[in-house]
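Written out below as structure tokens is the structure these notes cover.
Note that this complex is displayed minus one protein chain, with the remaining chains in position.
Then we have chain A:
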């Protein structure tokens, strides 16, 4: 039987539902990360409004964590925004790749679902079995992940306040533990990842002795030098991710 136009129209709610279902595992994965973000934001002395605001406006886990550590380190506004930008330029790749497979939706709709691109939503969408990805699917996927991110940021913030002071002190390690937890599994699989992290770590440690490079600018500079030079020294190595 030939697919009729009516069948095509009925597809929209179905795609939405598929997107929501595909978003649920992401939402579950986001819960502890968002909760920890809220907890750390409280420790970094952000207000509840600023904490939820950051999750609502930025919606990018790693750069929100980085922002917290930079706020604690008294970095300036320009450093914070530039670091966020450098951290999130990688979404260009994902957006470009989604465009290849996305249906020809109107620009305003693409402008909306572009907001929901994260490492996780992209990975799920990019590996979905559908030939063409529809706007309703991407919206369903994105909104489920996003709502969970925002809500649990607030929950983490409110619950963090009830913890004893000695425990709150030892929570200073949480941010770094989270970075280590993100890095180590990738480093176990790839020498290139080890080279990238190690060279940036060494550079930033050296920069920490230079007064003008202390803090945010040192992070930006060491990241860029490491990312560019390792690409030239180790090109073609390890395509396993």
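The rule is simple: a residue touches a chain if its C-beta (ideal position, glycine included) is under 8 Å from a C-beta of that chain, and two chains touch if they have at least 3 such contacts; residues count from 1.
We adopt the following convention: contacts and distances are computed from a predicted model.
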Given "Ring-1,2-phenylacetyl-CoA epoxidase subunit PaaA", "Glutathione transport system permease protein GsiD", "CobW family GTP-binding protein" or "Branched-chain amino acid transporter", the protein name in the UniProt record of the chain not shown would be "Branched-chain amino acid transporter"
Looking at A:20, A:46 or A:139, which makes contact with the chain not pictured?
A:46
Decide which residue listed in A:48, A:124, A:158 or A:171 touches the omitted chain of the complex.
A:171
Residue touching the undisplayed chain, where the options are A:26, A:98 or A:148
A:98
What chain A residues would touch the chain not displayed?
32-33, 35-36, 46-47, 49-50, 53-54, 57-60, 62-63, 66-67, 69, 71, 73-74, 77, 80-100, 102, 107, 110-111, 113-115, 117, 166-167, 169-174, 176-188, 192-193, 196-205, 208, 218-219, 222-224, 226-228, 230-231, 235
